[in-house]
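Input: a single structure, listed below in structure tokens.
For this view, one protein chain was removed and the others were kept in their places.
As written, the chain order gives the labels A, B and C, with residue 1 at the start of each chain.
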């Protein structure tokens, strides 16, 4: 039986999900999409551009793990949702994340913050080899160098600790400026 | 503001928690308590003995991460709850787990299984230096060698994939038999 | 300046290298070649078959890191040397290995053994997407399941701790039987 064959007893409606989000930590995944060269060295980072409240923001690929969904299937689903169906992501063979990002509704307890909820997010660097197109609410997908990604300008356009997580990812792959 | 200063808007009552457990993955931590020598090499593994339905079972330290609780605080809390207040655990300085155990209500999708819920558990090897005493429902805490821990006899006394996770932990520390 | 542009002051001749191997640990890489599905889950492991002293043996991709060579370039070079030029290996973006295998000339100190030398080997799981052909001294490259790879029959055909390292790799990717 695969994940796809399975159906839950009932989805949470939006009101219930909102209530639960104030009472339980929610399981998330964060993916840092990267382009790599033949030696696996990261040469570019892909960031989603969105307009939020009239302000340009940049974000990583991020989303919830569903009931009865494996972490690796959630990763694949969110990457396809945000980068399109032919991004050809190389989902890691090991479930070991490079870090765990703890988004709390109270700012300052951890480097991460989400006013809506307490999310515990497994973070992965994911090389994508195919053609990526911004989907849904994103207005662009920009590929920038690790140096640009960690620079003040880009960091200020990221919120909730995504800029911090991105710098941790670059430290992990040895491309922190 | 520390984790301890914070109070939730309202705890989930048991019925609601039971319902949510059929609809959302729950964040867990698993700790493999170990004794180490001066070089950090694992010399013994601590397993909790419990009577479950009249049968002797062995288990790792395991439990839920609460709303607004950091993963490292959940680890410390569960270790103190199961091993007592003077176990002196060395909670890892990095949140990177050695693996992520996905306990699904359907057996066979992953090596882990929990009929009550879908738990996504961050797994850590935790050296404990102090005096450990079984608490609450546990009738004993047995320290056994990595070889014994991975042997058929002990593995058969563990359920839900704890035996599997224990072998992964021993592979991670280089003590798989 | 890339690794390829660089030339050493002088290669070690075979006699000197043999002498040094009895006096200094040598830097190695080990790669476990795998096939993965779209979700990154390991479905097969690639093992090299060689005749050694009239006996069939199975081995991982393994070799020395050269002076002034980056670890990732050594990984790529040894994979191409053993699996051919169109294997399309996905060399990890992070230098963090899943473990470090310490091959000592004295058996029993660690799970790894090499009578010729003390090698400290950085071990990686490397998905390969392309066509693989055994090269040089290998007579075949067999793709087998993780279950077969960890089974007694295959484990007995591996020597020096390669079977042990393979089981650690399968534990790391969640495919230990």
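Assume a residue touches a chain if its C-beta (ideal position, glycine included) is under 8 Å from a C-beta of that chain, and two chains touch if they have at least 3 such contacts.
Here the structure is a predicted model, which means the values were calculated and not measured.
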Hidden-chain contact residue, picked from the options C:22, C:81 or C:116 = C:22
Residues on chain B that touch the omitted chain in the whole complex?
-> 34, 36, 38-42, 70, 72-73, 75-76, 90-96, 98, 125, 127, 172-174
Can you name the residues of chain A that touch the chain not displayed here?
-> 99, 110-111, 164, 167-168, 171-172, 174, 176
Residues on chain C facing the left-out chain by the touch rule are 1-3, 6, 8-12, 20, 22-27, 65-71, 94-100, 102, 104-106, 108-110, 118, 120, 122
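One rule holds for everything that comes next: only the chains that are shown with their structure count from here on.
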Between 0 and 180 degrees, and as a multiple of 5, what angle does the rotation take that fits chain A onto chain C by Cα atoms?
-> 180
Geometric centre distance via CA averages, chain C-chain A, whole Å | 32
Interchain centroid distance [CA atoms averaged], chain A/chain B, Å | 27
Can you list the chain B residues in contact with two or more other chains?
-> 99, 110
